[in-house]
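Got a structure for you, questions after.
One chain of protein is taken out of this complex; the other chains stay put.
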Amino acid sequence: MIQIKLPEEEIAGVPLRNHMLLAAGILGTTGASLKRMLNLGAGGVVTKSIGPKAIPGHHGPALIPVDGGLINAMGLPNPSKDFVEEIAPLKGEPVVVSIFGGTPEEFGTVASWFPDAAAFELNLSCPHAEGYGASIGVNPRVVRECTEIVKTYNKPVWVKLTPNVTDIKIIGKAAEEGGADAIVAVNTVKAMRISTELRRPVLGNVFGGLSGKAIFPIAVRSVYDLYDAVDIPIIGCGGISSADNVLEMMMAGASAVEIGSAIYDSVNVFSEIAADLYSEDGIPAEEIVGCAHV
Amino acid sequence: MIQIKLPEEEIAGVPLRNHMLLAAGILGTTGASLKRMLNLGAGGVVTKSIGPKAIPGHHGPALIPVDGGLINAMGLPNPSKDFVEEIAPLKGEPVVVSIFGGTPEEFGTVASWFPDAAAFELNLSCPHAEGYGASIGVNPRVVRECTEIVKTYNKPVWVKLTPNVTDIKIIGKAAEEGGADAIVAVNTVKAMRISTELRRPVLGNVFGGLSGKAIFPIAVRSVYDLYDAVDIPIIGCGGISSADNVLEMMMAGASAVEIGSAIYDSVNVFSEIAADLYSEDGIPAEEIVGCAHV
Amino acid sequence: MSEMPEIVTITTVVNETPTVKTFVFDKLFAFRPGQFCMVWIPGVDEIPMAFSAANSITVMKVGDATEALFSLKAGDKLGIRGPFGNGFSPSGKVLAIGGGIGVTPLFTLAASGEVDTFILGARTREELVFADDLAKVSDLKIATDDGTFGFHGFVTGILDQIDVVSYDTICVCGPEMMMKGILDRLVAKGIESRGQFSMHRYMKCAVGVCGSCCMDEHGLRVCKDGPVFTGDLIKTGEFAHYHRGPSGRKE
Partner (left out) sequence: MSEMPEIVTITTVVNETPTVKTFVFDKLFAFRPGQFCMVWIPGVDEIPMAFSAANSITVMKVGDATEALFSLKAGDKLGIRGPFGNGFSPSGKVLAIGGGIGVTPLFTLAASGEVDTFILGARTREELVFADDLAKVSDLKIATDDGTFGFHGFVTGILDQIDVVSYDTICVCGPEMMMKGILDRLVAKGIESRGQFSMHRYMKCAVGVCGSCCMDEHGLRVCKDGPVFTGDLIKTGEFAHYHRGPSGRKE
């Protein structure tokens, strides 16, 4: 396996310590857990998605491990504006604040609370929150407007996309037109399971999103597609669990990656992957980004 | 685990021997292999998709086992009209002929060749064949027209959908409006993998479709969604590999199922599942179809 | 590997006290004392519960989900995920201190013969849980807030009467203020790392992914890194000051 060098410059406007960020919604509700993940080797962290008002989330079961992945329907639980205080101690660290809203204006409101964010990630992709996330993120015009409004806060704006669309390239381009600094691909894939013994859906919310290894080939494909469609950096996300997976995402076109579900197997996944991925004699990551496009 | 009874009536117009069909494109290119699968316990078989002209398919690699599934980009290889002779010996057996075309007219042409088909399954969903399959199956109007034209051949018409759309319900409804007798959900999920050592996509066609266990939660979700949207029977497909999976699909809303990739692990999968699934004292399947809708 | 909930059927419901019931089910789970499961009450919610035996949970009615659970009877079904978490790891001479429904995980520890002295506390006599069984397997000392049984006052009152330093492990579970009183005493004697405290935080995934149960200041996950923590890990931070509710807001 080839090895790469640590990043020497900012990626998509953020000074990442390595190419791997903690994905949104994974251990991202408290400042302390985000700090812990940085200490455990994450090159940057994305917070839980923060919205215009505090939400307790869906009733449980909210997350269930299934073959090859996790299905979850957390329902975007978040402390809303209280989160400003949560991450105040992390000022200066590579903390990307994930935000969501039901309208472009709500995105703007939430963004206005976080003058210290290293960047914003717009959650236009959560598949199990009515009126939020993917339910608005499938509309190119809305995606562009949300991006534009958050862009007015003068920070890098990353737009996170759902794979649950007919053509992800169209949504990616809309984000680019809105001024996005990067595309994050992808959020979870719409999914559900049923308990045959209870004859009812196992998630409290009935349906949710699939993440983890099962979706890796879907995520690679999304990144590969987007790389042909947009000129801004792409952050690959979905099912990454090894250094080879990181390289594969880069070769598909990702400048960096986010890792979520792999935490299920090991909270040390970042340092474990880094041990395999990096070497002082490694090649610059830029050399392999998109190199699989033939 | 509960057990069910064998079907006592036709399902979606086809006299199936049990609730499990061999999925399209799996051992479906020759009459003899289809016959073998019936002998090995399939309740019915769907043929390889047959199109207006013979196609050799994409260059290899055309199918690669990955974590939790298979990715394939066969490229719809098919012998076209020669297939009529292939399945002539199967007259009277529960053989569903899968057909495809680039236009509604082409669907009609192909359908006209098979007066002995037990039913037609319209492949409006293959994700890796330009101008065919999903590339036309994402358009509700085209789906309706293809269904209408094939319906004129006076046989049950099953319409197979792609999960790679923003809203599968819309496509399902279009098929229903066109007169479909059943919806088959789902075909493979757009996906790809890259060989990091060779720095190139592993499939000859670059991208393909993911099938197998990895997509089961995605398929269950699609069937559950469709059950709320259409009144015609749904045939569940995607990642089924156990009797419990069959029950889960039925509870989501499937009247029968199709099984493909599980053949990778065992060519006897139909009889193995049947041994667990059926019992003379079992309950009628109709009692559980859709029962998980709460 | 899939970890879909295991569906169990309730075989017996035991009324322990007016507000506590034990639900015995038809499947066994191999757990270590202090480990917990997520109990899915169909149509209602999924909540964390310690195992009170390999095939039972013992539940105090405190809100919606536990109330719904209380309405279930033999023959009804639950989903169980788990066991989760680390459990207690006692060594040497062991003191257990349980308050209220917090007695549950300590009861299984005592039942496996690992507790020398047990201090059990409750608000009032009729709310004492497992007292009879505990008396058989340990040196049991009881405190009730209202003095209706045993020592009149809190468990810390009993603790002050015994030589806590003579114990190698002090396992604790109960209301956070009670645990705080105990931790303070251990800290005062410089033996807080002998204390093993079973924490309670809002849990959603129970598998260390969602972050709902994380505690300040180390960001440790109660579901996965805990629920049992040694005193040194919790003496600074949020313990006894605040916790987070389902939205992540501090409460």
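As written, the chains take the letters A, B and C, and residue 1 is the first residue of each chain.
Everything below uses one rule, namely that a contact is a pair of C-beta atoms (placed from the backbone, for glycine too) under 8 Å apart; a residue touches a chain by one contact, two chains touch by 3 or more.
Quick caveat: nothing in here was measured; it's all calculated off a predicted structure.
Seen in the complete assembly, the chain not on display touches B. The omitted chain makes contact with just one of the residues B:18, B:72 or B:135: B:72. Only one residue from B:7, B:25, B:178 or B:253 touches the chain missing from this view: B:25. Summary of contacts with the chain left out: across B:13, B:61 or B:179, the touching residue is B:61.
Although one chain is not displayed, chain B still touches it through residues 25-37, 48, 54-57, 59-67, 70, 72, 74, 77-80, 82-83, 86, 193, 195, 197-198, 200, 202, 204, 260-261, 263-264, 267.
In this text, only the chains that are shown with their structure count from here on.
Common neighbours of chain B and chain C, listed by label, are A. Innermost chain of the displayed assembly, by C-alpha centre distance to the whole-protein C-alpha centre, is A.
A straight line joining the Cα centres of chain B and chain C is 50 Å long.
Centroid to centroid, with C-alpha atoms defining each point, chain A and chain B lie 33 Å apart.
Chain A and chain C have CA centres that are 35 Å apart.
Shared interface positions of chain A, i.e. residues touching 2 or more other chains, are given as 66-67, 193, 197, 200. Residues of chain C in contact with at least two other chains: 43.
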